[in-house]
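All protein chains of the complex are present and in place, except for one that has been dropped.
Moving on to chain A:
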Amino acid sequence: MNMSVNDQGLDSDSTMDVEVVIDTEEELIKECEEMWKDMEECQNKLSLIGTETLTNSNAQLSLLIMQVKCLTAELSQWHKKTAEITPLTEDVLVTLGKEEFQKLRHDLEMVLSTIQSKNEKLKEDLEREQQWLHEQQQIMETLQELHSELKNQVVTFSESRIFNELKAKMLSIKEFKEKLLIALGEFLEDHFPLPDGNVKKKRKNIQESTAQLITLHEILEILINRMFDVPHDPYVKISNSFWPPYVELLLRNGIALRNPEDPTQIRLEAFHQ
């Protein structure tokens, strides 16, 4: 009858610490030797049993029968066997206790290191968050200052006031323009008189046999008005009332330009553009 040998499991207990008192060790060795003797006896019995091989046809049945026998034997063996505890002498207890404590210590150390690293991480996070908060607070303060400043600068918006301001501006500009024109007229009268010395009255184009000459001032007026009235065609035909030397003067000094397509036309140079 074949039986599986389960007693080898106790072999591991034979490796004990050297610190253990010899008594326990000797006892265990004795137990092991007895077991080994049992095994040798079983081995001798086994070697007397012959071998048997199987073929496909008889395999299942014979194996099932064998299995039944073996399992029943194992079952009865389990029933018979009482659990044997290793004799709990002081030495054994001490060793076992030491082992438990070692394990506990190892686990606690692991927990400690995990918690420490978590702690570190949390500290870093806290620092980072604090810095961020600080920056945000600074931003907040600056914005608040800006806000209060802007508030003070805001004046109540009133349309009529702006209108009046613009009107005043326009008036002052118009005054300035008048002043400039008067100054220009005086300057031209002094330095660029008409050839016969007579100052021609303005705005009276009396058509006599020879066209009356107009002053340089008037020529300039014509040119300026033409320039602003008809910007796309600022050309003025040179009439007989223009005194030729003055026309020449304007052309030579770049104040007026001839029309490249028609030499009898001139225009004012666009000083404002």
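The criterion applied here is as follows: a residue touches a chain if its C-beta (ideal position, glycine included) is under 8 Å from a C-beta of that chain, and two chains touch if they have at least 3 such contacts; residues count from 1.
Throughout what follows, contacts and distances are computed from a predicted model.
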Protein name as given in UniProt for the chain not displayed, "Beta-hexosaminidase", "Centromere protein M", "Multifunctional methyltransferase subunit TRM112-like protein" or "Dynein regulatory complex subunit 7": "Centromere protein M"
Residue of A:T51, A:T82, A:N253 or A:Q273 touching the missing chain in the full complex: A:T51
Of A:I29, A:L63 or A:L126, the one touching the omitted chain in the full complex: A:L63
Interface with the unshown chain - residue positions in chain A: 2, 4-6, 8-12, 39-40, 43, 46-47, 51-56, 59-60, 62-64, 66-67, 70-71, 74
